[in-house]
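Input: a single structure, listed below in structure tokens.
Of the protein chains in this complex, one is absent; all others appear in place.
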Amino acid sequence: MTGKELFKKAVFYEILQGLGLTFKHMLFGKTMTEQYPREKPSLPDGWRGAIVQLRYDDGSEKCVGCALCEAACPSHCITVESAEREDMPQKRYSKRYTLDMTRCVFCGFCVQACPVTALASSKEYELATTDKRELIMEMDDLLKLGDKYFPIREKRPQYTEDRFNFFKQNKASGFPVAHVPVVNVPIAKKGAA
Amino acid sequence: MSFASESTLGDGPLKTMSELVTFKVNDIEVSAPKGMLLIEAVKKAGVEIPHFCYHPRLKPDANCRMCLVEIEKMPKLQTACTMPVAEGMVVQTTSDSVVASQNGVMEYLLGNHPLDCPECDQGGECQLQDFGHQHSKLGSRFLEQKRVFPKEYFGPLVEKEMNRCVSCLRCVRYCDEVMGVTALGSFDRGNGTQIGTFAHGELDCEYCGGCIQICPVGALTSRLSMYENRTWQLKKTDTICNYCGDGCSLILEGVKDDITRVSSETGAGRNRGDLCARGFFGYGAINHKDRLSRPRLNTKGRTLEVTWDWAFNKAAEDLKKIVAQHGPDAVGGVISTHCSNEEAYLFQKLMREVIGTPHVDSTARYGYINALSALNEVFGTARLSHYEDIRSADVLLVVGADMAESNPIAGIQVKDAVRAGAQLITLDASSPERDTYYSHLPSLATQHLNIRFGTEQSAIIGLVKALFDKGIASSAPRKLVNQIKKKVAVISFAEIEATTGLTENSYRRAAQTYAGAEHAVMIVGRGVIQSEGGYQNMLRLEELSILAGQVGREGAGILPLASENNAFGVVESGASSEYLPGLKRQEAKPKALTLLEMIDAAAEGKLKALYLVGADPLRNLPQKKVADALSNLDLLICQDLFPTETNAHAHILLPAASFAEKSGHYTNHEGVVQKGHQAIEPVGGAKPDWMIFSILSNKIKEETTLPYFKLVGYRSADEVWKEAVMAMPNDWQQNSKEAISRHVAAYAEHAEIQYALQTPRASNGVMDLQLGQNRYHAGTTSRYAEGLNRLLDCECVVIHPDDAEALQLEEGERVRLSSHLSGASVELPIQLSQKQGRGALFVPEHFGLSVKGLLPLTIDRESKVPYGDRGPVKLSKVAASTQVKG
Partner (left out) sequence: MKLKTLSEKTVKRIEAEYTKYPDKRSVTLPALRIVQEDNAHISESAMADIATLLGLTPIQVYEVATFYSQYNLKPVGKYFIQVCKTLACSLVGAGSIVDYLQEKLGIAVGETTQDGLFTLKLVECLAACGGAPMMQINDRYYEGLNPERVDRILSDLKKYGTSDLATGPFMLPVMQG
């Protein structure tokens, strides 16, 4: 050990060196700290924040209740209960859509799996809450978040004319119910208008 | 032994072809039976040829062109679904030309197919998806507008989406080839080809659900389970259908504790994958909201829901009290024939060993016991023929059975046999015409013995008498032959004709066909078993088959049809007043009471406690008498799925688990024992019946109150089954030729044969009413199934259109049925059916109680079976002012 090294050890040279850098930044450098609650960071595009549900331009939800997001979810946080729309026979929709944000790992697989791009990763990241139950989100919560982050909506694809007419006509006259050879015709409950 | 074996599909031609040929597929050498179709044979090499129109249950059609393969030395590509394998064949399924043709076919099919897989219920189990992934190029060159069909309503339970159709015609062929219904067809041509009903009408058929199951894509789907679950979410459980005696294998599918769909595996089980409306659409009863969920006590005019522990203690205490006061003979028990073999065994053990009463019976007493005891009496076994025998038989004799209604799957076996060239003889009072889209066996029959209503007994005499001219089989014991000969000699054909309305000639022809057959199977239905003189008539039919030599040998036999799924098994497990496990006759002292006698004894005050497991005597016996008897009891324990009229009287009502919620063995009417597995946990707080019996037995036996878990004697139904099998006699499933002929010889020694002609009844404006099963319902449980209710949800009177015309009645009009015997009357709407015999009426038995009150009750002298399904009624039009709008 030379004398120079011994001197450096004695005066804690490395620490002085480090502190020097600190003081240099403190006195002459630009401030880098984000003033988070007061100032929000700008997030890059493709940020994978909270999963949200989207709508079409006419305000109807895009989700068709196919449960492919449920199948794709690695943390099993999505539950879809689908049913037939009462006013549109043979049209599937999700009667109940639950996304458990406490379990979500924000991987975005569900967004990729969705065949109608009804799901999207938003830039929502402020999910802290005092009540964990708030994080189990229903369709309405997800749509609200979607409205917040995706104000520009896609146009609803036009139905083929025949089918659209069938729906319209059914709306007026009611979906045909079962013909049974006896009186007291039972009403088909599902899909009955 | 006749446990359900492996796949029985494709028997018939293939069964005989045992010669093996060796061929090469994709350079793998495989051997397969000669004549096997290539598409099946290559599976042995682990190769799958893509296909849409081919299905093992159907005849090859080769319309989809997806299964083209290259075969060496053949100039063009060949369809694998029509090509039988031959020695030395060299097949390529992945060569360039094959791949090019597969890509081409896929491009054509996908050209018009909508991209709605996420919405489609078939998504995940769709053949077009699967084969599309494997065999099509990405992208399409089809730029034009896709073909679009307008949406059509297709019936209450089937959803049609023609845009998804690939025109494989499987549904049309299934409807025609298997069901024989031909309600579906393909119409228009080319690009516009579509599947549908006549004139785009609503689907009006048997609703077997076959078209839904066989559709490779999502063109036909079930409306009942529409959009409820995706296929990959479903948990599948094999079980045995609970509705009739056919013993069909079902797959219950659902998520968690819900059953949302039923399916079946092609070729599996006794049904070979075919189902009927009840099996396919009848699962709604399992999770019905009206299911009993907690034990109930009726005390001091109030109904209280209590815990199981309390209910068990109360039941045990009360039973013990009654046994102490009045002796064990004051207790009786009746178990339903929907329970499993384990449960029947345990129930009779509880009654006979734990309580010590001989009074055990089952609801097989309503009729099926006739068949079982008559067969057991003569042949020492009731396992005489199987569906395989029916399919390979050359003559089938169906007596008093409307198989298309009561046992549709056994009916399919008959239809298959007829299609394979068997001669069908039917004997009943129905007309040989059929309703357009409903199968009816007499319409397929080569000979239909159209007797007058209720004269089966006399018709059987006619057949036996006619047989004597044909010559009696040498195997028939001489003593029996002589005795019968003497008896029938005193009855003339003229008298038989006066009663049955059938000429000597038709009997002769039928007897000749039956006796002359190589293998004939006799199928006996409710018209004999569950109608007046059932026990004796069953014996007469057995003698007929002995005389004709059509029993006790391979391929020939007798099959009595059961309308309940485990009538055979429950009796065989010992839950019957005359039999111990294994159909061993018991000589109890005091004499064991039958169901009916128990009711009488209760009315007299001799019987103090009654344990009814799923039995509903109020529905099947005269109501006032039963109601009096039940209210006379000190203790009535009922165990049921749903609240019924009977269990409203119960002091203790225990909720039981349905067939989907427990595992157990069931014996169908062939005598095949099959295991049903547990699909879901018991609904509400219900418990499986075997567990209830087990816990109750221990509660009765134990003096001290032990911890609850120690009182559960058996840990599983399998444990009970092991014990039950051990309790059976060694020969319980034996039906060897020698044993049968030994029994027949013994029977001939002591037989006392009675032949009695019925007296012809003058019509004088009275019509005959028959209660029976409708094709959409079985028992009363099916009324809780939403799917079946959409098909038929209320009582109606079925009448022949000619009769209706004569009475100036129209479909749906209300009529009044009244009985001059009891003075009661019922108002019901009418339904027209061609197959109904003229002058006869039919009412499905599943709904109201009141129609039963119109009919007289007679009791069989030997088997104590109450017959109350037939009788004369007066039909009159309801005046328009009182007409109730539906």
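Things to note:
Residue numbering begins at 1 within each chain, and the chains themselves are lettered A and B in the order written.
Methods note: a contact is a pair of C-beta atoms (placed from the backbone, for glycine too) under 8 Å apart; a residue touches a chain by one contact, two chains touch by 3 or more.
The structure displayed is predicted, hence computed values, not measured ones.
Every shown chain touched by the omitted chain in the complete complex is listed here: B. When the missing chain is restored to the complex, the residue among B:138, B:199 or B:490 that touches it is B:199. Only one residue in the set B:76, B:141 or B:189 touches the chain that does not appear here, and it is B:189. The missing chain lies against subunit B, touching residues 181-189, 197-199, 436-437.
What we mean here is this: only the chains that are shown with their structure count from here on.
One finds 50 Å separating the Cα centroids of subunit A and subunit B.
For subunit B in complex with subunit A, the residues that touch the partner chain are 117-119, 123, 148-151, 153, 155-156, 159, 161, 202, 204, 223-224, 226-228, 230, 232-233, 786, 789-794, 796, 811-812, 814, 829, 831-832, 885-886. Contact residues of subunit A toward subunit B in the complex are 64-68, 70-71, 82-84, 89-92, 115-116, 160, 162-163, 165-167, 175-186, 188-191.
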